[in-house]
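Heads up, one of the protein chains got dropped from this complex, but the rest are sitting where they should.
Labels for the chains are A and B, by order of writing; each one numbers its residues from 1.
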Amino acid sequence: MTFTIYELAAMQPALLVMIAGLLAVGLDTFVPSKTRIAHAMLCGGGVIAAMAALGSQLYYQRTAIHAFGNMLVLDDMACFLSLAILAATGLVLISSDADTTRRNIGFGEYYGLIMIAASAMMMLVASNDFMTIFVNLEVLSLALYVLTGITRKNPRSNEASVKYLVSGAFATCFFLMGVAFLYGATGTFALSGIREALALGLDSSMARVGLGMVMVGFAFKIGAVPFHMWVPDVYEGAPTSTTAFMSVTVKAAGVGALIRVLLIAAPMRSDLWADLLWWMAVATMVVGNLMALQQTSVKRMLAFSSVAHTGYALVALATMRSTDETFVPEAAASALFYLLTYTFMTLGAFSFLIYMGHELPGKDGTSEWQDAETLSDLAGMADRRPWAAAMMGLFLLSLGGIPPTAGFLGKFYLFAGAIERGHVTIAVIGVMASLVSLYYYLRVIVWMYMKEPMIADEKPHPSVAVVIALAGLATLLIGVMPGAFIAAAEHSIAVLR
Amino acid sequence: MDVRFYLSLAAVLFVTGVYGILTRRNAIGIMLSVELMANALNLNLVAFGRYGAGALGQVFAMFSIALTVTEVVVGLGIVVLLYRSRHDVMVNLASEMKR
Partner (left out) sequence: MVWAQVAIYLLIVTCLGLGMSYTGYFFLAPSRPRALKQEAYECGVPQMAGSRERFSVRFYLIAIMFILFDIETVFLIPWAVLYKQLGVPGLVEIGIFFAVLGFGLAYLWRRGGLEWD
């Protein structure tokens, strides 16, 4: 099987990111004088070039590119999610400047791994075949295992890395077993081929088991209950910029790939997966929010809140099959839009924790960096850092779903759509869950605005301020004029069919 | 030979691996269990490919072998780091973070 150069255009944006990442690793290793500027320009250039390639695909090319025997397809949904992933990657690259200098992590490895993970995610959302889905899922997971444990001397980071790896490997095996069963039942790995086989009226238990195991694999990767046990430990132990990166991009990529699998491979068998997703979404919203209530560490609270937000996004997928048994694939658009809003608010909230980092005296005279983690670390920051605290307040209100922020519109669009399709129960549960979530989001704001400061030596990092400002701007922008973004999300799903 | 023999063997291997992951506390033991699961599904892929579905199953199995090995390699690297920081590879002792 040969391919033409034209087909390479389907993976051109991801390739640009990958090459920039590899060059960053090479630069760090083989060029003696290591400058941060060179890395930043290289990786930033890669991200911008990939964005430009995606933009030209969206505005000039317009038709989807099917490449490599329809294994990869660069359509509007892939472009939409790739742009969200690239935006998050760009912001994380800026904010990880703080983490790498403070903790003395090699720039080349850190930036290179982030770029490789981003490129794998971009190819994952463009994957139209279980073979490419598997390879990209694995490449991004491998990069993230290493990123989690990249602060090598830190026992918490090591532990987080081991836990992530063990649960991730477990999930991969489940996913692959499901793929093997689907292959046994249908004789193909291509999503469209599986759809054709299922459309012929194939109804073997093997296909059901296969689809179920594939969904378990995805649920592990995006951290949906009951497969969320690794999330809090991993998110807490990883360097905060890594946490920010994986909490937003893995969900965007994983949910994107899940949407593609459900909509292309098994749309007419929604009776097989809709109920499963319904229960998973409800459990994820409830458990995520209830666990987040009990946390005193803000980082851990945000980890559980990201579990809860996975649940909100899953509501859209679970209600694609409306109560009068019709299948409404357009519903997935609200999940895409929600993922976009979630990207900026979560990234901003985690970046604020990096911004407020301070130095802890270590055992042997050295000092160790500690990002703001507990509520007391943030107490009274509104007086000393009014702008940053205001931005953090904006992110938290957006996460809680207060207008006029992006988070409100995301949730509104999601739950209104669910009610429209007759799923009132899940919408009510979702609204109740986000009311509960307001308690712990507002608690942070109360500590920031109404308590006396408890630490005096926080050392804000200027580049993180840029990230906070950009993320805040995006959160407000999507909140005030969501029309273009919602239209883009709806168009992405409409093209998918 | 029937494809069911291969599927049964793969099921036994897979369940052994799952049991190992759930009960083992030694990180190396967990890696071994992951490999068992991976081999079970490779066996499934190859068996399905051989009995009907075509050569694609073998191709997928090759990718799966390469990538699961990479995963185990990264895992062992991380375990070595864990050993250096706490001189033990028991995962249940690794609890720096609160429950």
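One rule holds in what follows: contacts are C-beta pairs under 8 Å (C-beta built on N, C-alpha and C of every residue); 3 or more make two chains touch, one makes a residue touch a chain.
Only a predicted model underlies this, so the values are computations on that prediction, with no experimental measurement involved.
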Which residue of A:22, A:202 or A:436 touches the chain not shown here = A:22
For chain A, which residues lie in contact with the unshown chain of the complex?
-> 2-3, 22, 25-26, 29-30
Residue-wise, where is chain B in contact with the chain that is not depicted?
-> 59, 62, 65-66, 69-70, 72-73, 76-77, 80, 83-84
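Criterion: only the chains that are shown with their structure count from here on.
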What whole-number Å value describes the gap between the mean CA coordinates of chain A and chain B?
-> 26
Please name which positions on chain B make contact with chain A in the complex.
-> 14, 17-18, 21, 27, 30-31, 34, 37-38, 40-41, 44-45, 48-49, 52-54, 56-57, 59-60, 63-64, 67-68, 70-72, 74-75, 78-79, 81-82, 84-86, 91, 94-97
Which of the residues in chain A end up touching chain B in this complex?
-> 130-131, 134-135, 138-139, 141-142, 145-146, 149, 152-156, 158-163, 165-166, 168-170, 172-173, 176-177, 179-181, 183-184, 187-189, 232-233, 236-237
